[in-house]
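Shown here is a partial selection of chains from the complex, left in place.
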């Protein structure tokens, strides 16, 4: 089928390519005219036949909100908007209501796969009405990895991004667990072949996983990660996972620990630890570093 | 080759079986005479030819210490003891010194694989002198999974159990991350097909892993885990991981969170939360439950 793809960056561009390889016709739009097929959103919409499907793959927050608002003006009854970015599930619910007032359908899709997705497929978690998702199945079939899994209709509108948010929360926790284990091995003298130990774990252990495979790749390139700084961004879903948990009174100690470790990694100095140092100095005359 | 196996429980029994299927001759000893090949440790040792190899697969702590002490009396210069149980790495270092005084070699091996190891092989992390490990390679080759990985000489004596300890620490953190994510999905209404979401994650996602596969198996058997209680033992390595980290001043917030969640799961009531309730009542007149 024919589909519009808005946002042709690292994710959107590769997804458009995978769709084309799979036999679909993709009309892409990007703010960068050198990679855009259409000169404007309006032109993109005109080049699609009703009922139209438009996949939005732009940064979450204001950029996504702006694009969806414009699409609400350009599209018509029976068309469908897909938000494949990393939007918050509460934004989805607002967008669906706005579009629904004009008869336009809305589906939110959490997409996992990163730079490996073009080749191996993208895991897709979709939220929306069954009939909207049904119309898009030919698209999902090509984007997803081969085989039985890799696609789910997780729930109604917002369910796709909620599932992706939790996926990313779990990912934070898993990465932190591996990272902590590695740090402990580095700190001790007991294990002398750390890279070999990680490699060996890839078979037969309880912790075998794709993240472990990636750790081995990283360690083979740079065995002590000496080229890297211990500085990690967070992309939004980790924060949202913790905030959703607090809203629902669900304790998430390990995932929250992972999020906080990233916050700390980005501080050049810890204000809290300044206060601890100040207090130790006040009551004990302990030396402070300055 | 011929090897003695002491302890024929769930792990030792299956490992003996895998060794036999792989062409080795195993003489087993167990306190339970109905499954033991030899009537005593002494008889087991006599039925092996020097240089002998004896694999100890009994519970960590006193049982392992007692068996290794007895073996120190029964074995001779050039023999090797393998501790394949879940011993603490500092115990290994003591045992190696004691046995070395008699010319007996010592190798510690961390073993992962659980009930799946008989069929798929056991991941092995070994610690000890290269010559001792070299002598045992035919044994390791059969126990480990097919293919390149699944065995490592992690380091000198203690290195095998240290690596296994960290492996288990990482395992705690990963399990906790998955468990937290599942709890959040259960607490929210946003995702209606939770089992399907976990199934879909098995392909193309960042969190694909053996633990995820096992979660899907568990959820297919009992979609809300309604048959289970939220009660989890800890086997020792989790505690040792945290204690080793504290010794080395390494922060392990996610792994520690996982350990503490298990501690809490085993309390019928939380003493700390009694005190919090008492304090809230003292200062705010807040109602307490009793």
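In this document, chain identifiers A and B correspond to the written order of the chains, with residue numbering beginning at 1 in each.
Everything below uses one rule, namely that a contact is a pair of C-beta atoms (placed from the backbone, for glycine too) under 8 Å apart; a residue touches a chain by one contact, two chains touch by 3 or more.
This one's a predicted model, so the numbers in the text were calculated from it and none came from an experiment.
Whole-complex copy count, one sequence throughout, 2 copies displayed: 4.
Everything below uses one rule, namely that only the chains that are shown with their structure count from here on.
Computed centre separation for the pair chain A/chain B is 33 angstrom, with centres defined by C-alpha atoms.
Across the interface of their complex, chain B is touched by residues 89, 112-114, 117, 120-125, 127, 144-145, 147-156, 158-159, 162-163, 166-167, 169-174, 176-178, 180-181, 183-185, 187-193, 196-197, 199-212, 241, 244-245, 248-255, 257-258, 260-261 of chain A.
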